[in-house]
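For this depiction, one protein chain was excluded, whereas all remaining protein chains were kept in their positions.
Chain naming follows the written order as A, B, C and D, and within any one chain the residues start at number 1.
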């Protein structure tokens, strides 16, 4: 269970060989932050970066400490979109400070569980290994979030082709905007993890760099996925536009078929509706029926013409889709 | 309060250990600029760069001096767009010259305040720290300007989806053009701040490089934001085009519905308006009512057909939006 | 013939100068994988990468072993799309482990055949040459898959120009999405093969690097092809949109021709259908025929006007195409 | 005043400490070029590059000489487009040869003026400074040309929004094509000037490199501007397409309004124009006026419906624009 401790309670552990992890949740209280800064001798710029959100994910080396800033994301299965908060790591020789932007849930629970149950080598290893575990759990937290967008894109695509609808327009835009902001969090992650592999610091045991290389690989994979989804989302817009233009074509074809068939017929009816005194056709015994027959022939010819050109197909096609 | 001094008044302070900051506002008077050039032994090319606006933001090392040129932006809350002017820094060992393009307001007031009230370490530190403070206040000045564009894009998006209108077209174009020119100011900023971190010059105390790294981080963040907004603004154009095409679809559907229903009916009316002598239907007792009934059946069938295909939906949808 | 052996059976061969190749098909059984990990002293992270699919193709050096992860693709001639599975190589001094994601067919048969028939120098060479052969067979497996997309794009293009149809829209989208995922497999392949050429490891004989350079060349060629196809597929979307807009133009032209010809004529008929008492024209002997003649002149003039502007061309053109 | 001298007249000055500048205008006469090649011992490849136009701007070091090839552009205020010609520099220890493609005007006059009036340090400095002056005057010549395109884009944008017109289509395309060819001249300019700063040659005094850095800055600025204009020109196409689609919408709305109002009314008129014997409405005293009244009610209702949906707005809007 979490215990709320005062920052001062940590002082005795500093300088010893133990590993202390202090997790600060919520950046509201300035006094506590100042206290922490004093106890751990944090550079004012470091503290500023950790506290002022949002910062761009980055790694900065302050000799005695290594500061890492990343974005943590998570999403609820029954909600759209995702939630993101900034996490700052301050990695010292014998302590690890983490600053979470908000006091809400995080993805560190599996790490806490590991520590409590003394699983793996976490209790034997140093602060760098702990940092890896936490960073890895943050990076792993991106995958389910991205997956949700993959599903949304797939669903959208199916719906767009079957029944294009203006309401999808806003959804496509939202997906694109959210992927854009995910990408803004993931791009620097690549840099951050790469720097942790390359960084020439005594705070990371060279033997443990292999773990950060693993993080780096996952960050690259995230990047891959987010870029792929962005391309798919942007070609969804093409699909949407094309679907709308198909629908318009269909509408125009219907209008044209109806108009083209009836306008000439109406003209013929109009001709024999004229009131000239001398219109020989009007007096014939069968004139009326001949005229009706002529009209039927014209209509039939036009219908055949349209049928040959395949103008009725969209109407069949859509019907079949609807029944399927 | 600002005091207007002659450049010559500064001569005694040159070569001493004090830090002098001279802020030249407006680049109009050539004599004064020449005087300054003589007193501080500025290279003709340096002076030219500082005076000829607009220059591309850059850092140049003239051994005894470091020249920095950046763009300063600000915007008024009640105005659209933003204002930009060039600021040139000439950083010497014991003096800092700043050349502002115009005599209007700048974003140095918080620095002036700090100096006056002797806040922080500004009075103890050298010209490099002062340069950092000024540069930082310029970079910080970009954030509110960018934020305004973020708001404008969001507002535009909402309006575009609700009620697309040609008048937004010009606004989108304006936002894109202004973001483009902001980007032109921000891109080289990244380079400038990066060079100040890497530059191998005696004019910047290695210990203070950490401050310029901070500037660099902020410049990167600006870049991130401006690129994101540019992408959003460019996908706004897609949204606009799609919205217009939706609207067109709606218009065409209305036309088609009306035409398709009435054109056949009008044809039928035309047929019975013909003046043939022998038209047996005309004489029936109930012919007229049977015809009217047939027309109603045709119309009803077509309305049902359109309703099934969802052609009336846009008209419901829009109504709901308007009432919400 | 394949024999299913237990991992332990391999122990005696370790440390000898022979070359053992163990092909693990299907990653289901955790106990066997753990056994293998113990026997070959695999790093936990290595095992994790090999087992957790999908990983991004990569090369990682674990001193005693070199891990290579790639994607293998194949497609059946009578199916659309392609199949992909992950293959992990663990290259030791005297052994080569390959981990295939699934127990289905692979493209290693030609290598197996070579070993069985003692073709080439495979039996004389070390594990690095064997790795080359397997990697090469995987890379070669991409070419027929890509070729199929080349054919599909060409077919699509022909069909789109001849008879544009909304049903192609989904196909274009599918081709783009599948090329995108092929590209995701091929891009890192370039990196992997390049690293194998450059990697400073004792596990690859410098003399054999020439073979990996060959793989690298093929990977580049794959990349070239996949990028070209992606561009072609994306310009197919342009072709599709243009074709649809041509079709719409054609529809509108027909509607306009018919309406423009008949609407004025119908108006004329309407005028002489009015019931005014005093309409002198109605009583003339030849009025009716003069009116009909006038109508014919108007219709002829309009037809000539449309013919001169080439509005009938699309109808000729399409007819010719259909008969060809 | 220019004097036409024979190349041989220069021989005495070679090897002395004087600086000779020979400006060859027009590349027609092969004999003279061969003569020059012999006198100055030019490498055949160098001569070929200077003479064969167009070459890509570049710098090449031939030990005794440095060859620089750039494009010079200028435009007349009363002409559209721009003029470009190739200028080749051959920079030797004591001489500078310039080869201009054509005998027309160039932008070297201000340099000639400076030499004649002995302004600045041009007469004291070496061939490198003279090269800088000439190169700088060429680069400065790009700015007014680019500015003209900036003006054209701005004018086009205003016109496109106010009154879209197909004739602008060609102009946009022309602007894009010309900016593309300007860009082709400017991109390598960046490289050329950068090489002149970095190049390790005895022909350029290290002290004068500062001048070439200035050229480099200007080249970067040119690049910036040309890329910005290209983006603006390409978003002009979007604006054009949107404007055309707005106009189409407007046209369709008018058609739909008119049709939707009159088609039902015409139908009603058609009904009462039928010749059935038994149509009770026809005989009422007020039937005609009731029918007319009903028609007015229908029309009024439809007009109200369209007015509520804002379909009349574009017609007001455009009117206001035209009167403003």
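List of remarks:
The rule we apply is simple: a residue touches a chain if its C-beta (ideal position, glycine included) is under 8 Å from a C-beta of that chain, and two chains touch if they have at least 3 such contacts.
Here the structure is a predicted model, which means the values were calculated and not measured.
When you scan C:71, C:127 or C:243 for touch with the missing chain, the hit is C:243.
From the options D:8, D:177, D:198 or D:278, the residue with contact to the chain not on display is D:177. The chain that is not drawn here is touched, among residues C:23, C:64 or C:157, by C:157.
Residue positions on chain C in contact with the hidden chain: 157, 161, 210-211, 213-214, 217, 220-221, 224, 228, 231-232, 235, 238-239, 241-243, 245-246, 248-249, 252-253, 255-256, 259-260, 263-264, 266-267, 270-271, 273-279, 309-311, 314, 317, in rising order. Residues touching the missing chain, restricted to chain D, are 43, 45, 49, 55-56, 58, 60, 62, 163, 166-167, 169-170, 173, 176-177, 180-181, 184, 234, 237, 240-241, 244-245, 247-248, 251-252, 254-255, 258-259, 262-263, 265-266, 269-270, 272-275, 279, 281-288, 291-292, 318 (touch as defined at the top).
Assume only the chains that are shown with their structure count from here on.
For the pair chain A and chain B, the distance between C-alpha centroids works out to 24 Å.
For chain D, residues that reach two or more other chains under the stated contact definition are 273. Taken pairwise by the contact criterion, the protein chains link up end to end in a single open path, with no chain closing the loop.
According to the touch criterion at the top of this document, the contacting chain pairs are A-B, A-C, B-D.
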